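Before I ask anything, here is the structure I am working with.
Just one protein chain is left out here, and the rest sit where they should.
Let's look at subunit A:
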Amino acid sequence: MTVIDDTRPTLGYHLVWAFKDGWTITTRGLVHWIRNPAVAIGGLLYPIVMVALFGLVLGSAMTVEGGGDYAEFLMPGMFAQAMANGVMGTMAVTSSDASEGVTDRFRTMPMSQAGVVLGRSFSDIINAALELIILLGCGMAIGWSWHNGLDGALAAAGLLLLLRFAMIWVGIYLGLLLKPEAAGAAWMVLFPLTMVANTFVSPAQMPTWLGYVAEWNPLSATVTACRELFGNPGVVDGSWATDNAIVLAIAWPLVAFVVFLPLCMRKYRRLSR
């Protein structure tokens, strides 16, 4: 028989278990990744195909504002877009766990409820880091490189992972909100959001209003900041958003995190309504 400890748990106890349970769930996520590489590879295929299409097929016809090689211009955009698209994965897993009995089981157990989301975010960040390493390799294969030393490159990678981290909370929220089928269709809405940015072309080359939207797109901030930190072309001084790209690339994800974390917690609790 199980001995039940009836003492009221302390905050430290909660924290320790949040991390322990979070880690158990992280390992589950990683085992999925290893045993079901098709899903992860499918996720990677999209940016790789885009890199090939834009870098090799369209690249020759593309001009970079302020001059420079298109592949050099494109890659930071691809990295950021891949991080932003990670929201789809988080959303899909969250939504399917909720529709199968897994989330119900979590919620009827004496485990740490914070650990559930913590585990999701751990395993997604580890995934994202691996994905980023593979994409960096792809970029190098088509002639992209960083020019501001390892410090700059690591800082850029940090900003990219920060973006992915914010998207985890957006994804968990949407995953709890939507049924798995709807979560699949959300792609149609999210895709244009990641395209209306400075990923593939400079906003200056778009119609004025669209260029304005693209320039203030949170994704553009990360892209510009990465171009700056990697020492890639396409960063043309001018607007406030461009001049303060690094600040915005930190601020936008933090804002998203601060907004979506409580939304996730509320939604998770409201599953019991």
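Convention: contacts are C-beta pairs under 8 Å (C-beta built on N, C-alpha and C of every residue); 3 or more make two chains touch, one makes a residue touch a chain; residues count from 1.
Please note the rule applied: contacts and distances are computed from a predicted model.
J.: Match the chain absent from this complex view to the correct UniProt protein name in "ABC-type quaternary amine transporter", "Molybdopterin synthase catalytic subunit", "Cysteine-rich domain-containing protein" or "ABC-2 type transport system ATP-binding protein".
T.: "ABC-2 type transport system ATP-binding protein"
J.: Of A:99, A:148 or A:205, which one is in contact with the hidden chain?
T.: A:99
J.: For subunit A, which residues lie in contact with the unshown chain of the complex?
T.: 1-2, 4, 6, 17, 20-21, 24-25, 27-28, 31-32, 35-36, 99-102, 104-111, 115, 271-273
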